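What you see is the complex with one protein chain gone and the rest in place.
Moving on, here comes subunit A:
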Amino acid sequence: MAEWNAYYRNEDDEEEQEEGEQSGGEYKVTGRDSLVFLVDASKEMFIKEEDGKPSNFDMTMQVVRSVYTSKITSSYRDLVALVFYGTEQSKNPRNSFKHVYVYHDLDEPGAKRVQEVDELRGSKGAQLAAKTMGSGETSLGDALWCCANLYSDIKLRLSHKRLMIFTCRDDPHEGDSVKDRQGRTKASDLRDTGVIINLMHLMKPGGFDVSLYFRDIITPPEDESDLGLQLEPCAKLEDLQNRVRAKEKKKRVLNRLNLCLGEGINVAVGVYSTAVPARKPPPIKLYRETNEPVRSKTRVFHTQTGSLLLPSELKKAQVYGKKQIVMETDEVDSIKKFEDPGMFLIGFKPMEKLKLHHHVRPAVFLYPEEDDVKGSSCLFSALLKRCSERNMFALCRFTARRNYSPRFVALVPQEEESDEGKGQITPAGFNVIYLPFADDIRTLDAPQLPCASQEQVDKMKQIVTKLRFKYRSDAFENPAIQQHFRNLEALALDMVAPEDIEDLIMPKVDQIDTRLGPLVQEFKDLVYPANYNPETKPAAKRKTADNGGGAEKKPKVELPEDELRAHVQNSTLGKLTVPVLKDACKKFGVRTTGTKKQELIDALIAQLSS
């Protein structure tokens, strides 16, 4: 345990970055999320575009695959199903529905399923689909009923149920009013059980008319005011992917609390996190023989008597100034507590007072919760509007959770933005920027160096202009995480080697060089003297390496025991360097679990002062 922890900390906690109370926080999970893809398998879906664009069916499969893999990487406990309707063949749990083909029933997505979806992609996929399922009559009612059964067959508690219909036919039953009605009834039954039905309508010659039929099937949009507003059908894979991605994850509120403007003026708000560093999931311990997961049990007992210790028989302590200070466990908690969770308005400042470098944590997003306090949206909206128009931010004191100490935050207004297809790019609300305390700002001695001349600056400007691009925040994938999952995928699917990943954050050196051409040399001539080589260290510092005979490191500093004891006595161990401390640990047979300086010091003190 200790080993593994140490190992992973070493790898993941870059430069001792501790993630203690990252704003990402844990969600309260009360059940599983579920998502059913209900895909039209009619002939129309397989029609290939003339310009070589993928068919609607192909596009859908790509999206399904990407949702599968993203669920695997980010929320593997969610349940996903893939159901086709309008098929010739039928396959469903009790085979009670014709022309409905349950390809995957509701379950956690795994490697095999990804493979199976892959098989449906491209022209081969279309052939396979035709062979196994075919295209036949359509009854949306049956399909929805079948999906309802999928949900009801699940014994787990489902917290969020969503069904996405992918189709390019706006009038699936071609005027058959009985079927139409049946579909409507079933859709309404599904909605009654809390399933949210979305339509991912695809390109259809002549345009897709949602109002023709599907308007009555889908769950009305959250935003009641624009019932009439309908999205354009998706023509591009990217659009479809974005649209699915936006819906696929449940918007989870980190917590709900009050934004208090003053005595008795509480606006209910929800806190959402929109950018949280994704991490590699932790490893699971398995039993070597069977590969089954093992559970760990931790026991705390008394070293001398061997009896188990109850939490009440334990206390907490810290050592300062050579003195151990002991507190009760609940006292430790009470020290952390300042006030109940909430936000308290302190005042307003103009935006230019928000310094770029005052960044200590990823921001969170604030949106009113009309359901908690009626009238919140109106006041929130008024604040947002005026702050935005007057270019102000609101300064607040923010206690995110129980037993969290307060931090100051800036509420920065963000106005709603939509793309041409009426899809929301940014929602309206406040971004909550965490501000640093005095402790978080370090004093640096900035070196005094000469400034560049305008000629030099202008040359660099040419370089900068040559290498312009439009940054998009979702343009870069994390190569480390991608590689990890490719490795797992390869192992899970018995592939010979993992698929190659493209490291998107690697500079495209060749392209840069070509684009810049002679500019680099011109700039170097302007700023560097002829004999200057920035790749090497300055001469003075290289001497040791030059005549020292290569890899020889600094001679080891052996610390005599009495000196070490003196350091322990005077609590001056902190003055020693980590390598010296490590050596000392080795010498005195002190076993250490960590590599941090403080841990080494603690271990040495424990050993030598007793």
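The rule we apply is simple: contacts are C-beta pairs under 8 Å (C-beta built on N, C-alpha and C of every residue); 3 or more make two chains touch, one makes a residue touch a chain; residues count from 1.
Assume contacts and distances are computed from a predicted model.
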Name of the absent chain as recorded in UniProt (options "Syntaxin 5", "X-ray repair cross-complementing protein 5", "Phosphatidylinositol-3-phosphatase" or "ribose-phosphate diphosphokinase"): "X-ray repair cross-complementing protein 5"
Touch criterion as defined above, residue of A:Lys124, A:Lys322, A:Arg401 or A:Lys586 at the omitted chain: A:Lys322
